[in-house]
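Heads up, one of the protein chains got dropped from this complex, but the rest are sitting where they should.
Then we have chain A:
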């Protein structure tokens, strides 16, 4: 009887070794956010990947590459030599790097505008970087109530979809959206918003956000005593009052779940080209809100 049990266990182990996955993580750079996301994804993958097999005998293989440090052709050769089961692309550059890979499933992260890289590819899916306009304004209203009209300056070429979606989805807020094709238009457009809005909404748009325009936004905020709703925490130091961002751990966990589903055989089309991270968080610069004489009800 013992021999039978040993033989069954041995066969199970042999089979289980085939269930260990080779996953490659490709990062745009080796900078802090990418490294942090790499670490979070690894941790989440270890939690989310199928529990079948003996990890102590044959763990999953997760190999990371940083495009900012290594020779791209060499990275390509190594990835092809590794023949991974799945590739996790962190950052726009990493996703762009994998655009010629058609057979291997790809899960992306930290890609603000993934649409131009996906292009109807069947093997690509990922987690949205950022929250929807509705989620952001919900968080805004949660902490700073009373805001009705929100001004936004955007480049239709870059963030037109986001703003248009917001125009259609926002119900509790009136969005005053002014298009800009040149950063030099921003100060003038801000003058147009003067007295017409209760808050400014920053969108991740390279046209309308740079060091000078950001200063314009902050000056406008100070002069008109209205808060600036930012999409990343770094703008709090510049003078934004509140930043509503996606929780990185939630993004990593969602990505690990997507990976797990794919390696277990789920169809990427069924998953979709983008999935929501689901959980966001709001960070408030209380010094700014104090200077703007804003009463934070929720905090109270």
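Note that a residue touches a chain if its C-beta (ideal position, glycine included) is under 8 Å from a C-beta of that chain, and two chains touch if they have at least 3 such contacts; residues count from 1.
Everything that follows uses one rule, which is that contacts and distances are computed from a predicted model.
Per UniProt, the protein behind the absent chain is "histidine kinase"; the candidates were "NADH-quinone oxidoreductase subunit A", "histidine kinase", "Cobalt transport protein" or "Spore germination protein B3". Touching the missing chain, out of A:82, A:176 or A:232, is residue A:232.
Touching the omitted chain from chain A are residues 28, 31-33, 91-93, 110-113, 129-130, 158, 183-184, 186-188, 204-206, 209-212, 214-216, 219, 231-232, 234, 237, 245.
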